[in-house]
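A quick write-up on the structure given underneath.
Here the complex is missing a single protein chain, while all its other protein chains stay put.
Entry: subunit A
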Amino acid sequence: MSKLKTENLTRRFLGLVAVNNVSFSMEEGEILGIIGPNGAGKTTFINLISGIIMPSEGLIEYKGQDITYIPAHERARMGIARTYQLIHPLENLTLIENVMVGSIFAKGNGLKEARRRAEALCQELGLTGLDRDTSRLTILEIKKMEIARALANEPEVLFLDEVMAGLNADETKDIIAMVQKIAQERHLAVGVVEHVMGVIRELTHRVIVLEAGELIAEGKYEDVSKNPRVIEAYLGGGAA
């Protein structure tokens, strides 16, 4: 049984079909790349899976259970976590408190236990100065905090929406290694959206390619990157 799968998942915004009839599945321990030109529907796809928006049509199944219309906070409790392309730190909470939120509400831990777990997570990701305001963090620290916040849910499925954007080469390497280690140790299924193909090549076991909301290719990065339709989508793609 797949960890997560969708069938004919579709989401329309007025006239625009942002996600069009997408069927895919993800297995435990797998790092899946989700690529495609700007506006292809990658973020919308993650929004649908995490329950931030509801689909127009189709089905989402998590560990064999239909979760298509389950609210986002319940999916977080069931084990689906994500980060945001547009970072959303909780600016009136400190770094450690930001990380505690998921532990408190997605896992139902008390404040003391949540703090203990959040501290352990921060240590694992190399975050220090835990009582700082989020306005005092560097971009790398913010990105790590966003990953820590998602991991605080103790998820089984994790989506990372362009976490490496804005980072330099060394920082990117740092995060790639971190994601690999996290995924392996926790047996996570990870979905990674990135525009830098080097990152996708290095990090993922398999990729799916979206274009104008449709899934146009699927397979190992090496094969998919030679697919004429994919090359066409990237070269001829409107926004990118």
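Here, contacts are C-beta pairs under 8 Å (C-beta built on N, C-alpha and C of every residue); 3 or more make two chains touch, one makes a residue touch a chain; residues count from 1.
Definition applied: contacts and distances are computed from a predicted model.
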Among "Nitrite/sulfite reductase", "Glycolate oxidase iron-sulfur subunit", "Branched-chain amino acid transport system permease protein LivM" or "Acyl-CoA dehydrogenase family protein", the UniProt name of the subunit that does not appear here: "Branched-chain amino acid transport system permease protein LivM"
Omitted-chain contact residue, chosen from A:Met100, A:Ile175 or A:Leu188: A:Met100
Listed residues A:Val17, A:Ile52 or A:Ile216, member touching the removed chain: A:Ile52
Contact residue for the chain not shown (choose from A:Leu48, A:Ala152, A:Ile208 or A:Ala233): A:Ala152
Of A:Leu95, A:Cys122 or A:Leu137, the one touching the omitted chain in the full complex: A:Leu137
Touch list for subunit A against the chain that is not drawn: 50-52, 71-74, 76-77, 81-82, 84, 86-93, 97, 100-102, 104-107, 110-111, 133, 135-139, 142, 149-150, 152-153, 165-166
